[in-house]
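Structure record follows, encoded as C-alpha cells.
The complex appears here without one of its protein chains, the remainder shown in place.
Going by the order they are written in, the chains are A, B and C; count residues from 1 in each one.
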Amino acid sequence: MNLILKKDELNTLLTAWRQDYEVYAPQSLQKFTHFLPLQDGAEPAFNKAHNTRVPPKALFLPTSEALLKFTRFGGYEQVPTETAPRLIFGIRPCDAHAVTMLDTVFEQERYTDPHWQARREATVTIGLGCHEPCQTGFCTTVGSGPFNHAGLDAILTDLGEFYLVETLTEQGGRLFSQLDAASEMQAAQAYELQQAAQAGMPIAFETEGLKQKLDQNFVSPYWEEVSRSCLSCGVCTFLCPTCFCFDIVDETQRNERVRNWDSCMFRTYSLEASGHNPRPSRVERTRQRLSHKFTYWVDQINQIGCTGCGRCVRYCPVGLDIRAMLRKANQLPSEVAHA
Amino acid sequence: MSETPNLVLFQCQWCLFAPADQEWVDTQLPENIHHAKVPCTGRINPLYLLNAVQGGADGVMVSGCLPEQCHFKTGNIAARRQLDEFSDYLDHIGYEQDRIRFLWLDLQDRGIIQKELAAFEAQITALGPARNLATRAAQKAGGANA
Amino acid sequence: MPDQAHSPYLPIPMHVLHAYYESTDRSLKTLELSFDNPQDARDFFAAFNPGQFCLLSVFGKGESALGVASATWEGDFVRFTAQKMGSVTTALHELKPGDSLGMRGPLGNGFPLEDWKGKDLVIIGGGCAFSTLYALTKHLHHPSNRGDYGKMTVIYGTRTSGLCMYKQDIAAWHQRDDMEVHQAIDVPENDWLHHVGYVPDVVKEVKPSPVNSVAVVCGPPIMTKFTLPALVELGFSPEAIFTSLEKRMKCGIGKCGRCNLGPNYICKDGPVFSLAELNSLPADL
Partner (left out) sequence: MPDLDALKAEAKRVLDEGIVEIVIGFKAGDTPLHPQPAFFRSAAEVDQLVYGALCQNNLATYLTRQPKTQKIGMLVRGCENRSINALAFEGQHARENLYLIGIPCEGIIDWRKIVEQTGEEVISVVEQSDNTILVEAMSGYYTLEKASVLHESCARCIHPNPVSADVVIGEPLPEGNPAMAREKVEAFAGLPTQERTAWFRQEAERCIRCYACREACPMCYCEECFVDHITPRWTESGTTPAGMQGWHIVRAFHQTGRCTSCGACERACPMDIKMTYLTEKLNDDMRQKYGFEVGMDPTVPPPFSTVTLDDKSRFVI
C-alpha cells in the first residue's frame, strides 16, 4: 500500500502516535544522534548522519540489563522487562534487517529470551530508506539494501516535499490509515529513486564462494595479516547491529545478576578458569569475528550475518576496514567443493 | 537528608597504639561511621576510596602512623602521596577535597582518634551531603564495600 | 505477552544435601543437591539425559557449568563434582549441607543413548571429566537399561590414585561380571593393582574391539587429543567415537555467543559431539 505523508504533517502524526506508543526517533544529543524517546516539541534528526552511532539493537538488548535481583537470605527474583508499546521511527533498513537476524538467535523453539521477546513484541518499526548512498556502507553487497523491507512495519522514501509510505504489515497500515494514497506517478518516482540508490551502492567484495574460502583457510597466514594492527578493543562489535554476545555478571555492589554487552575481541571473552584461552590473541579473535559473520551465520540461517551498515569501518580506531579484509579473503586459495 | 553524615574510616591496624582507643574504634564507633581496618595505609588502593565515595560516603578519613613509624617503613608516606593526588583529582570532578582527610596518629596520643573523628564529622556536616559522585544508594552504616 | 516467569536465566532453587571431598588433595568436591520445590524435580528428571550439564550459581559469585554425575534412578537429587578452579568453584567448595544455591538445567543434548542401543560401549575417561561418564555408567547399570546394551568396558585414568573419583563405586564395579573396568594412574605407586600409564596408551593396551561398538571419551583436552586417534587406529569409525567438549559458558542456551565451535554452540548443540562432527568443524578449542 503506497501512501503520501507530507513532511509538514509528520509532527502531527508523531504526536498522535505518542498517545499510544512511546515514540523513539533519532535525535541529536550532545555530539551525535541516538534513538531516544521523542519529547514534546522535539523533531527527529535525520540530516546529520545516516545512522545513529549506537545501533538500535540497544533498544532490544540494552548495553546492561538486570536479569535477577538477589534478595536477602539467598533468594532471588526476576527483574521484569518493560513492555509498554513502543514505536521506532526512522530506523534504517540495515539496522532493521539486523534485528530480524537477532530474532533467530533470541527467539528459538527450545530457548526463547523473554527479555528480547517482550521488547520485540511491544515494538513497531517504521523505517526510512536511504536515498543517498553512504560511503562506508555496503548493504547491497551482503544481501541487504537501502530500501530493504526486512523487519519493518512500514518504510518511508524521502521524495523532497513528502514521504512515500509503503506499509508492509497490518500494524503498519493502521498507523498510517489517515493518509491519502499515492498516485501512480509518485509511486513510480519513488521506485526510480529506490533503484538509483540501490545502483549507487558499489559492490564492496565478492560474496560468492567467500564462505568456502574462509572455511578452508581457517588456518592461514591471512588472519595474522589482517589482524596485525587490531587493538582488540570492542568498537567494531559494540557498534555492530548484528553482534549480540553478552556476558553475565553478578554485580555484588548492586545485588543483581546483570548481562552486559561483551565482545569476542576481548581477551577475557573466552578465557577459561583454568587459564586456557581458545582464542588467546587478536589473530584468533579476528578470525572468530569474521568467520561468525560470514560463515557461521550462513550455516545457521543461510544469510550473511552483516547488513553492511559500515559502523565498524567508520569508527575503528586503527582504520581497519572489513571490506578490505574480505577483498583480501577473495584472493585466498580455495578448492572447488566436491559436493 | 539525614542530619548525621555517612563517614568511612580507613584505619591502619598499627596506628592505634593504645588498646583502649582500638577497642573503642572496634566496638563503639557510632553507626554513621563505617570502619575498615587495613594492614597499612599503603595498602589502600584508591579504588577503596572510590567505592566509598560512590557508595555515598560524605567524608572519608584515613588514619595511619607517623612518618618513620610505619610498620612497613614507607607505606604511610607512599599512601599520602597517592591519596593526596587522588583527593585532588576527585575534587576536579566534584568531590570536594575537604571530604577526604589523611590523618597521622602519634602512637603516644591517647584518645585522639575520637577527637579527630568528631572534628571531621563537624567539618563534613558543615559541607553537607556529598551527592556529586554518589552513584550507588548509600547502604546503612556507611556505603563502603571495601 | 510472554510468560516472564519462565525465563531460562532463572535458576532453580536448590539446596545442598551432601557435600564431601572426592580426592585426597581436596581439589575435587562432590555436591549432591536436592530441589526446593518438588515440581522442579519432576520437570528436571523428565528432561534429563546423561551427558547433560547444568549451570550452578552461587549468588554474588556467578555461574559455573558442571556435568551431571548422577542417574535419574538414584533418587531425587543431582550430583556434581567440582574442581576448585575459579571463583565460583571455590565458592561451591565452601558450601555445606543445607546451604542454598541455584541451578539451571539440564542443558545441552547429552549422549545419544537411543542410537547406541544394541551396541557394545567403550567408556574412556580421564580426571574430573569422568563425572558425566559416571552418570552414564550409573544409568546403564539400572536393570531396565542394562539389557539394551552389549558389553561395557570402562577405562578411567587419573594422575594419582588419590585423584580417582567415586572410589567405592568403582571398586564395586571391578566385582561386576557385566562390565570390564580398567583403571590407570600416570605415575607408579605402591599397592596399585591396575594399569600405570597415560590413557591413550592404556586404550592401545586394552584394545577394545571396534565391532558393533561405540567409544565415549571425556577427559582433559590433551588426553582427548591423543585418545581419539588411538581409537581410530583400533578401527573405530569417526561416527562411533563420541566426546564431550567444554568452553567458557555464560548463558548455557546458545545466546551469549562465546562457546561456539564453528556454527555450533557447545552449550546448545553439544556438549557431546561425534568425532565425525568434530572433523567437519574448525579446530577452535
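Quick note on the criterion: contacts are C-beta pairs under 8 Å (C-beta built on N, C-alpha and C of every residue); 3 or more make two chains touch, one makes a residue touch a chain.
In this text, all values refer to a predicted model and were calculated from it rather than measured experimentally.
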item: Selected from A:16, A:219 or A:318 as touching the chain missing from the view; value: A:318
item: Listed residues A:214, A:258 or A:329, member touching the removed chain; value: A:258
item: Listed residues C:27, C:87 or C:160, member touching the removed chain; value: C:87
item: Touching residues (missing chain, whole complex) on chain C; value: 61-62, 86-87
item: Contact footprint on chain B, counting only the chain that is left out; value: 46-47, 50-51, 54, 66-68, 74, 77-78, 80-90, 92-94, 96-97, 101-102, 104, 132-133, 135-136
item: Touching residues (missing chain, whole complex) on chain A; value: 30-32, 49-50, 53-54, 62-64, 132, 134-136, 228-229, 231-235, 237-239, 247, 249, 251-254, 258, 260-261, 263, 266-268, 313-321, 323-324
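Everything that follows uses one rule, which is that only the chains that are shown with their structure count from here on.
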item: Chain of greatest Cα-centre distance to chain A; value: B
item: Geometric centre distance via CA averages, chain C-chain A, whole Å; value: 39
item: Rounded Å distance, chain B centre to chain C centre (Cα mean); value: 51
item: Between chain B and chain A, distance of the C-alpha-averaged centres to the nearest whole Å; value: 48
item: For chain B, residues contacting two or more additional chains; value: none
item: Set of chain C residues in contact with two or more other chains; value: none
item: Partner chain C, residues of chain A touching it in the complex; value: 67-68, 70, 74-76, 78, 80-81, 83, 105-106, 108, 110-115, 117-118, 121, 215, 218-219, 244-250, 252, 255, 257, 259, 262, 264, 269-274, 276, 278-279, 284, 288, 291-292, 295-297, 299-300
item: Residue ranges of chain C in contact with chain A within the complex; value: 1-11, 13, 57, 59-64, 85-86, 88-89, 99-102, 221, 247-248, 250-251, 253-258, 260, 262-263, 268, 282-285
